[in-house]
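Shown here: the complex without one of its protein chains, the others still in place.
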Amino acid sequence: MKHCLSLAFVLMVLWLGNSGYYSPLLLSLGALSVVFAVWVSHRMDVIDHESQPLHLSGHILFFYCWLVGKIILSNIDVVKRIWLGNKSISPCVARLPLSQETDMGKVIYANSITLTPGTVSMDIEGTTVLVHALTAENIAELKDGEMNRRVADLEL
Amino acid sequence: MLPELYNYWVVIVLMMIGFYIVIVQGNLIKKLIGLNIFQTSVFIFYISVGKVAGGSAPILAEGVSVYSNPLPHVLILTAIVVGIATMAVALALVVRIKNAYGTVEEEELQERDLRC
Amino acid sequence: MLIACAVAILVVMVMAIVRALLGPTIYDRILAVNLFGTKTVLLIAVIGFLFGRPDFLDIALVYALINFISIVGVLRYFEYNRSEEGGSL
Amino acid sequence: MLANIVNLLSSACLLLGAFLIISGAVGVLRFPDFFTRMHAAGVTETLATTLILLGLMLLAGWSIISFKLLLILLFILITSPVASHALTKAALHGKLWPLVDGKNEQ
Partner (left out) sequence: MLAGIYGLLSASFFVSMDAVDVAFTEAAVGAGVFPLLMLTALTVTGRFEQTAHRRPRAAFFLVLVTGALMILGTLDMPAFGSPDAPAHTHVAARYIQLSPTEIGIPNMVTSVLADYRAFDTLGEVVVVFTAVVGVLILLTSVDQRQRPSPANAVETMRGHMILRVVSKMLIPLILLFALYVQFHGEYGPGGGFQAGVIFAAAIILYAMLFGLAKAEAAIKPSILRLLAAFGVLLYGGVGVVSFLTGVNYLDYSRLAADPVTGRHIGILGIELGVGITVAAAMILIFYAFAGYAAGRAEAE
């Protein structure tokens, strides 16, 4: 129920933000649409703690701010390597441990890895994630486990 | 004068590519893809006819006085959806042919028909 | 600026097509098509601004979503086929 | 004055984005195998997209248009890593092994 309400709220924001027409007719249509969309998604059983991650603490914002910095740095690095050519890269693969408990945490971690250019998460198996990186340094950086720890901190 | 007709030529080139695929490919699915390219070229033809130089999309807005012709847009809009629906029918037919004959190559199909 | 940006995106799209045509493996092609799709989204947004009609953003939104769905679909098709081949072995 | 600064900022964003996007595409063309190309594509999909959309948002000012641009940005940022991950996973399971000239720690 909690999740349904939060979904409805998100959808409402989406409608109001997109519409730009606030006549009674369209607002009521919007309300109907929100209800209908929530109902259909409820039938499809896609509303749960995974799609509406309410339980994640507010730290997620800080995490994403940190991630943006990371992304910018690694972008510069990858762009440099693109222009330097094939000589400058040394692709490698590594299996890293996942210390997240829930699927959600694992997904956030894997997505963060992928979002950062230079590293791509290839597969999640149990408690490890297979990562492909452009250079060995990228892997070494992930191995420090800072990102891993930060994501694990998110799920309290 | 001549360069102003380039839109038609693009359309014709596309259409002929589609036509060629339909004639030459023996595979029914590929024939359908050729047909789709053909269809797309017709869509592009209509839309380019509807374009008015300096015109904007036909949605009322302030400060815009020249609009493109909405009529072709309407026709093509519906035609695309109908096109998908009919393409689905065609694909369904191909699927059934595959089921009945075990192949979707035109030549093999003809051979089997002749043998019967 | 907008024009420069639009031209850059167009160049990228052409490059994506080149990769799609060259692409030694099927995955390279899908990657290129995905790239093409996301760049289309950007192009639509930029063009909307160029013509002074930002209404087109709805289309870009739709395209962003549809692109994702079709990539998933294509991948599923190849996974499906592979599992079939694997099963027959 | 303020308008000028905003314009300048948005131009800078757009140009930088355009440069990044081209670099990414060059990478896609130049890199030796599928997995490395993936990284290059990642460049265009994260920072470049963000920059271009940010530039447009600055142009649009505080309005519904900005909201829509933000939404597009969010959608792209959510879907693109998923698509990349799904793609690499499919490639990996499709018996496509990455080119490793460093050490393979598997």
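Worth a mention:
Letters A, B, C and D mark the chains as written, and numbering starts fresh at 1 in each.
Here is the rule we use: a contact is a pair of C-beta atoms (placed from the backbone, for glycine too) under 8 Å apart; a residue touches a chain by one contact, two chains touch by 3 or more.
Source: prediction; values computed, not measured.
Contacts of the undisplayed chain with visible chains (whole complex): A, B, C, D.
Contact with the undisplayed chain is limited, among A:90, A:111, A:135 or A:148, to A:111.
Not every partner is drawn; the one left out touches subunit B at residues 1, 4-10, 12-13, 15-16, 19-20, 23-27, 29-30, 33, 36-37, 40, 43-44, 47-61, 66-89, 91-96, 98-99, 104-105, 107-108. Counting over the whole complex, subunit A has residues 7, 10-11, 14-15, 18-21, 26, 29-30, 33-34, 36-38, 40-41, 43-48, 50-52, 103-104, 106-107, 110-111, 124 touching the chain that is not drawn.
Those residues of subunit D that touch the chain absent from the view are 78-79, 82, 85-86, 89.
Convention: only the chains that are shown with their structure count from here on.
Closest to the middle of the protein, by Cα centroid, lies chain C. One simple way to say how far apart two chains are is to compare their mean CA positions; for subunit B and subunit C this gives 21 Å.
Subunit A and subunit B have centres, each the mean of its CA atoms, that are 39 Å apart. Those residues of subunit B in touch with two or more other chains do not exist in this structure.
Shared interface positions of subunit D, defined as residues touching 2 or more other chains, are 24, 26, 38, 68, 71, 80, 82, 93. Across the interface of their complex, subunit D is touched by residues 1-2, 4-5, 7-9, 11-12, 15-16, 18-19, 25, 27-28, 30-32, 34-35, 38-39, 41-42, 45-46, 49, 54, 57-58, 60-61, 64-65, 67-68, 71-72, 75, 78-79, 82 of subunit C. Partner subunit A is touched in their complex by these residues of subunit D: 20, 23-24, 26-27, 30-33, 35-36, 38-40, 42-43, 46-47, 64, 67-68, 71, 77, 80-82, 84-85, 88-89, 92-93, 98-106.
Taken together, the subunit A residues at the contact with subunit D in this complex read 14, 17-18, 20, 71-72, 75, 78-79, 82-83, 85-86, 89-95, 110-111, 114-123, 130, 132, 134-136.
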